[in-house]
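Note that one protein chain of the assembly has been removed; the remaining protein chains are unaltered in position.
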Amino acid sequence: MLSIPILLTIAWLLPLGSFLAILFWAPRLGKHGSAAGLLATVAIAASFVCALAAASLWFTKYPIPSAESHHPPYGASGSQPHSQDTRLADPSARESASAPGLWTQGKAASKTQGPSQLILWNAPSDRSGSTERSSRPDQASRVSPRHELANSPTREPLGPVPLLTGDWYVLAEFGHLRLTLGYYIDTLTILMVLMVTLVATLIHIYSLGYMHEELHPEVSDQEILAGDPPQPIRRPGRFARFFQYLSLFCFSMLGLVLANNLFMIFIFWELVGICSYLLIGFYLERPQAVRAASKAFIVNRVGDFGMLVGLAAWWGAAGTFHFADSPRSLGLFSRVAQAELDHNRTGQVVSPGIREQPSGQVVNNPDYPERPVAYGLLVLGGLGVFCGCVGKSAQFPLHVWLPDAMEGPTPVSALIHAATMVAAGVYLVGRFYPAFPPEVLLVVAVVGLASLLLAGMMALAATEIKRVLAFSTISQLGLMMFALGVGGWTAGLFHLLTHAFFKALLFLGAGSVIHCVGTGDMGQMGGLVRKIPWTAGTMLVGCLAIAGAGIPPWVGLSGFHSKDAVLAQAYLLMNYIPGIGHLLFSLALIGAAMTAFYMFRLWYLVFWGRPRSLDQLHHAHESPPVMVVPLVVLSVFAIIAGWRLPGLGWGIAPALEQARPISFISGQWWPWWVVPPEAESHQDSIHVVVSWLAFTAAAVGFVLATLFYGTGLFRLPSGVGVLNGLVLLLQRRFFIDELYQRLFVAPALHLASWAALIDRKIIDNLAEKLAAAVVAVANSGDLLDRKVVDGSLVGLGQGIYGLGRQLRQVQTGLLRQYLLAVVVGTIVIFVLVQFL
Amino acid sequence: MNAVTCFHYYVVACVLFVTGLFCILSKRNIIAVLLGAELVLNGASLNFATLGVWPASMVDAAVDGQLLALFVIVLAAAEAALALGIALSFYHLHRAPDVDEARELHG
Partner (left out) sequence: MQQLAEALTSPFVILSAIVFLPLLGALTVAVAPRLTEEETKIFSLWITILVLILVLWLAIPGAVDGRLGSLPWDQGRVQYGFSVGWIEAFGVYYFLGLDGINFPLVLLTALLGPLAMLASFGIDRQVRAYCALFLLLHAGMLGVFISLDLFLFYVFWEVVLLPMYFLIGVWGGPRKEYAAIKFFLFTLAGSVLMLVAILLLYFYSDLRLLNEVSLRACQIDPAVLSGKRGQAVHTFNMLALAELARLPQSPFDQDFWGLPVSVWIFWLLMIGFLIKLPAVPLHTWLPDAHVEAPTPISMLLAGVLLKMGGYGILRLCYTICPDAAYQFAWPICAVALVSMVYGALAAMAQSDFKRLVAYSSVSHMGYVLLGLAAWTIVPGDPSSRHYWTMGMSGAVYQMIAHGITSAGMFFLVGVVYDRVHHRDLSQFGGLFNRMPFYSAVSLIIFFAAMGLPGLCGFIGEFFVVVASWRFYPGVAMVAASVVILTAGYILWTVARVFFGPQYRGPHPEALTDMTVREKWVAIPLAVTAVILGIYPKLLLGYFQPSVTRTVYHLATWADRHLETSTTATGPQAKPLGETKFVPSQISSAASLSQTSPGLAHPSLPHGGPARPDGSKNSSTETDGASAPSPLAEGSTVTGQRPEGVLDQAIVRPGADQPKGTGLVEGRR
């Protein structure tokens, strides 16, 4: 029968099918490719249906317990690792502990699938509070407050975390090293696939209307003026290509969500990046769009560089990328778990070797000695993976590409740069959570908070509608990273899912505003509420949701619940780490207030007050139904996404609870930073306090926004230098772009020209000089020949000739002189004889 | 008065030899050169003769000296004939008895 992995695989491959179909038969797909849009939409809708079916199958098989008490037992603090006691007894025992399921062993290079392994992670059932951490001698003393908390009644038995994992296809195999493509399905995957396919379907429908003018064979692009009388250039319509890229993106995103190892995630990480490059640069005639596309991809590549280093670290230390165990080798999580447990035993974090018994038993391989995994390597690996997330989710240091990425068409911004791709970073932090040491989680929290505040401030001064939304995306993602950093796994991912809905809603709303007004600059808008009531209404819902509006303790829009969960975890942090906890919580509250302020500022500037440019107003018209329907559907989801069905206790948060791992690596470098377990943040006492605080923050933001922009009572004093300076600073995004340009890009180009110079000047003329030297040697050789060798002989000849010439004078022909010479010679001889 | 010893003969022979030699070297006329040659020969034969009489220490008395002197005289006669022949052809060739005319072999 259709098991869950098969359903999700179909959901994953459908967009690829539509991508290939459009690629090969684009011209024949309807007039100017109009059918391509339908094909893509049908494909993504079908994959949504499959995802829905898989979800229903999953929740019937592993129901979310409908416990009335606020805390579902499932994995309340379900932990990946096995309880300490089962671990030590005997490795094979552990095997039995997680043996109920079956392992899909994708045979080499074949797609056949056996039943998939359901690894139920058993966790310590005894509630003696003997979680690993507290039992560690050096830990217990210092962290006393937590100790009591750990034993408080609220701690629930850790139910097993259902998990389906298996391999489809072995890419390459080197001894025990295996690179495979496979699936890793738990409730997080199910919810992510549901969210991605749902939002993608709505956005496909929306873009059928939005990209309408691309259908004409000859499109004139207003933004580019060329030719001697500068008039907009004409280019062929690219309707089919838009949907082709969208399908490829959906395929890659789903692949990323389904992946069961870091290698597969890295593959789809870059594929998603290239899709965003192609879609940002969709209007490839516009130079700024092309620059934005290249910038986006290169900044992503910087993140990928970090991720590659992280992957190399994990690969070097553990020898595998798989998250979960497989009969052949231990997965990353259990390696880290065992490393942590061994740490307790031997005081030495050790990565287990690999033993592959032919029988499929997973035991340590005595031949591969256990190598000590330095704690630094765990941190480096974690930081590397997080660096990839920072690049992809446009967090603080690598956020520069997202505001420029708004050059792409608005449905692209909605799908890629709001709901799905940028969420991939947060998803990966969530997925890889058990392997993150607390030090890395601290970095995650800090980076998240920085992005939250920085982007929030930049959003305050942005004038273009899509830039405001882009900054708000960065800040909301910062909030999610912060939540994950302080231990709020469920809170962070809950906010991720709800954020996808209302941010997509806001972007699509902005799209329909741009569609009818023609420009994105808020300076030319105002008073549109009467002209485009539906868009205004749905965007209002979006603003309320993102601000976290609702009746404090009980119910509110989706943003209210998810932000409340995040802030509850931050609140819990306060009593774990008194000093810093207060600071972090208050900064998070300020962030929430800022969010409310700039969202309503946007709403008022666009829809409220007097229209600032009349011509825009009179030809503004409401968008066609094909665009408004997705808006309405999304606004419905924005409202109900956070709720919990009273009877069944169903809802996103409880579902996520089922898959919640805990990061159980105890910090070695900064023991003061202890990640509070999330279960404790579910107490009612915390929720009441936190919801009221969040509500007041949002209310403050709302009131300020209405005062400044709603009623126009207050006007920013334009005269004050300091204020103008501040506004300029915010509008120029703290000059970070210029900083990066001067800090990285210019030196790289300079180095590049320097390298080319070296080639031409040094190595080449070195080669030329060498050649010249050889020629000189050749010449000198020739010279040598001519001068020395010939010279000497000729010289000798001439010498002898000269001598001969002198001697000739002696032969005077006069006989008497000869006789004289004879006589003198004889006399000389006689004399010599006498003396010698 | 002291007896005429071999030394005196040597002196006369030497004088004859030297004047002959000097005559050959200095005279340009071919006949004079020949005369000189004759003087040299006579000096040599005189020497031989004296040596015949007072042989050198290591050779016991023998007649070789005188024999050689006779031999020299005969030789001188042959040589004179030949030399005069050459002198005549030299004269015909160079129209002048001057020995220096014969420069053809100069370098």
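By written order: A and B. Residues from 1 in each chain.
Definition applied: a contact is a pair of C-beta atoms (placed from the backbone, for glycine too) under 8 Å apart; a residue touches a chain by one contact, two chains touch by 3 or more.
Keep in mind the model is a prediction, meaning the values are calculated, not measured.
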Practice task
Please work out which displayed chains the absent chain touches and list them by label.
Solution key: A
Problem - Touch with the omitted chain, as defined above, among A:Leu2, A:Ala312 or A:Leu583 - result: A:Ala312
Completion exercise
Out of A:Ala374, A:Ile590 or A:Val689, the sole contact with the unshown chain comes from A:Ala374
Problem - Selected residue (touches chain absent from view) among A:Leu13, A:Val42, A:Leu57 or A:Leu271 - result: A:Leu271
Problem - Interface with the undisplayed chain - residues on subunit A - result: 108-109, 170-177, 224, 226, 233, 235-236, 263, 266-268, 270-271, 274, 277, 281, 284-287, 290-291, 293-294, 297-298, 301-302, 304-305, 308-309, 311-313, 315-317, 319, 346, 348, 350, 353-358, 364-374, 376-377, 380, 748-749, 751-756, 758-759, 763-764, 767, 771
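Just so it is clear, only the chains that are shown with their structure count from here on.
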Completion exercise
subunit A and subunit B have mean C-alpha positions lying a whole-number Å distance apart equal to 131
Fill in the blank from the handout: Listed in rising order, subunit B residues that touch subunit A in their complex are 21, 24-26, 28, 33, 99-100, 102-107
Practice task
Quick one: which bits of subunit A touch subunit B in the complex? Just the residue numbers, please.
Solution key: 807-816, 819-820, 823
